[in-house]
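Can you keep this structure in mind? I'll have questions shortly.
Of the protein chains in this complex, all but one are displayed in their positions.
Right, chain A next:
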């Protein structure tokens, strides 16, 4: 490996860097906690539940109230409107009312003159609990039928019948852990009371509109009285889609009650205890296949621990079912999805949104089939790919844009997969302790919110009389580069340099009723909306120019910062000045709703996705069979972003997504005790990848193609799909472990994350079997 260097694609022309890059590297980029503090600012802390499930029988907060610096202490009874910060199901109280459902759940809220005063005071409460039996383990919730919604079934054909007729059949099960988002900027909100009962909230949120609506309902006010603003987040990854509302509502409540600005900056450990994570899953399968490894029938059971409330778990678990095919045709299939209600912090959105869990399930099944039949897992994968005549998903959508076969073939060749697989086998034959493994896994990820109405976006573009442009849209910036991508779209419409577009903070008073920046859809939706707004203004300018210069509208052209009208040429700024004097509106909104999608959740049939994004990765790993340690040695990625809006930004998403996925499947382990206490609530115990975990050999190439659908620039969404490329690491680890006992044809019993302990246990299990 040492002779090969890391490679990143050489780009034809440099991409625009992230719009805030120069501010990031100089410490000048402002996050919410960097705003100057008002002299009368109050700082907040929650009093948290010491039980995962209990009735509160008594609460003495006098010591909290008497603590130094404390200005106010608030409970559920102090909430003027709805005691609710839930996105859909109204089952997430801001402050517990009578019963607590998870360890660390907020019970009361302290406002004090300093953050430390608030935090110290919050620990002084005397709360009496009548403990109730906590449901923590899968089997506890299953035994009592504790669910957040009825079990969902997505099926086609007759899996049972076809299973019994299949030439080969396997049953298996495994588990995969959840994942903490570990955004570097913790949850934070500041609420500033305005005149006449209004409130302005700075919230580190992916979903300003939802925060606005929840704050308004909590205060018993109309939405119009609440403005939510976010310039940027210090990372989010889904963890600030619904989870930010808790802190924003707490700050708004105190601002409302005291008339003073209030800031809630959550401590890291409290954040990890109190906010939701990726769902963990327990997977069972019964699969029938032929001797070539072609899947004939599948019964798949997906159980996930959704935690104490509904949150977004229905849609997340739906997406797990949608992606249980990944790139493969499942002829006769029954997917049963059991959504368990447990006394843990409610699981929530996280990059991939259930997709990774469904995809890991089917990829493990592919590995299991290959092991059973003694085949190269890649050949089994290829045999099962969607293909003409076998191109309808288990939810009834025809896969029209399938490029998985081409991507796999190309990557197989460029990564020298076959030669390296032989090298790995040769290495293993002569290495008794260290064992290598290599795997190629593909990704097909559906793009759109599966809740159809969310697929809409708005934008607001102002062109000023000097030709400078302000851009606003509903998308939020969490580091993914949506602001620069959308700014490019607008700059291109007017043919001006992107620097002429001033990107502004996302605010609910500029663009209303927005969807969360989620589901990888941010640039797709907001880029189109901003494009429309810009085109509206451009059309007015074209008409004005044609009128003014007496030429046909077709003869008006924008290029290189200038406007051409027949033989006339003038700078864009001059035209804007003229247009303003000519009384032309230079401001417009834009709106976009994704076409072609329709889905019936009752039957789990339809076209939930506008299109699919594809990719594939080859990972090579080495495992130490004495200790269970492993190292990812080399990774090659080929990924499809359509015609990229910004290749450098997209490559950053691919690389970062992959490493985050690698963390999910290797070092990042959430440990809960049987009382429902999260033991890994700090970076001391919860280990996201560091720089040295990044494989030293790492190449990324972009697939040269364009979206078959008319998306903005024919690009494809990139936020989530690359995360699942890391499944290749897990698959390669299985190969390496299997090499520890080559006479055993079964797949090693490896659960995710593949910690040293999990790997050593799988080696033992594999050798014993």
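In the analysis below, contacts are C-beta pairs under 8 Å (C-beta built on N, C-alpha and C of every residue); 3 or more make two chains touch, one makes a residue touch a chain; residues count from 1.
In this section, contacts and distances are computed from a predicted model.
Per the UniProt record, the chain missing from the shown structure is "Xanthine dehydrogenase, iron-sulfur cluster and FAD-binding subunit A", taken from the list "Amino acid ABC transporter membrane protein 1 (PAAT family)", "Anti-sigma factor antagonist", "Xanthine dehydrogenase, iron-sulfur cluster and FAD-binding subunit A" or "Phosphoserine phosphatase".
Within the complete assembly, A:480 is the residue of A:187, A:480 or A:508 that touches the hidden chain. Touch with the chain omitted from the figure is made, among A:116, A:144 or A:587, by A:116. Looking at A:301, A:462, A:631 or A:767, the residue that reaches the missing chain in the full complex is A:631. Summary of contacts with the chain left out: across A:74, A:108, A:544 or A:698, the touching residue is A:698.
Touch with the hidden chain on the side of chain A covers residues 1-2, 6, 8, 14, 17-18, 20-31, 33-34, 36-37, 116, 119-120, 123, 181-186, 232-237, 267-269, 431-434, 478-481, 622-624, 626-631, 633, 648-649, 651-652, 655-660, 667, 669, 671, 679-680, 682-685, 687-694, 696, 698, 755-757, 760-761, 764.
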